[in-house]
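Right, one structure below, let's go through it.
Of the protein chains in this complex, one is absent; all others appear in place.
Moving on, here comes chain A:
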């Protein structure tokens, strides 16, 4: 069986990270499996952990009165789920639910925050990785909002 450090090395989020840092991070990580339908996170709950998705699909959801859960986005193999652990008030902003059986590496945010405070180089490296993911998600969300597949007259209706 592969060690957590080896699994972290393989995950695209940690691609190219120094082995020394991988070993440090591995100390805050465990394997965790979610069954289909299980909640990984609930809106406004404490965000003490984040997850690297090894395989499976996770939906990021919010609920609307009279509509129930609305899926905003899905995440899959190679994605990362959760960055609320990084910033106060350290609370989840959306629900995250396993749409299939999901194999993850669960990382303890509190443990990592401590290590980042002790070693700012590690903190900077991690921040850069999260900033890239956030930028990608922001770009993808903008694209999603553009209604690019809509008919020309429908797009005109949406002009601000």
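Note that contacts are C-beta pairs under 8 Å (C-beta built on N, C-alpha and C of every residue); 3 or more make two chains touch, one makes a residue touch a chain; residues count from 1.
The criterion applied here is as follows: contacts and distances are computed from a predicted model.
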Hidden subunit of the complex - UniProt protein name among "Cytochrome C", "NAD(P)H-flavin reductase", "Biphenyl-2,3-diol 1,2-dioxygenase" or "Amino acid/amide ABC transporter membrane protein 2, HAAT family": "NAD(P)H-flavin reductase"
Options A:3, A:93 or A:147, residue touching the unrepresented chain: A:147
Missing-partner contacts on chain A, residue numbers: 12, 57, 59, 70-74, 76-79, 99, 136-137, 139-141, 143-144, 146-153
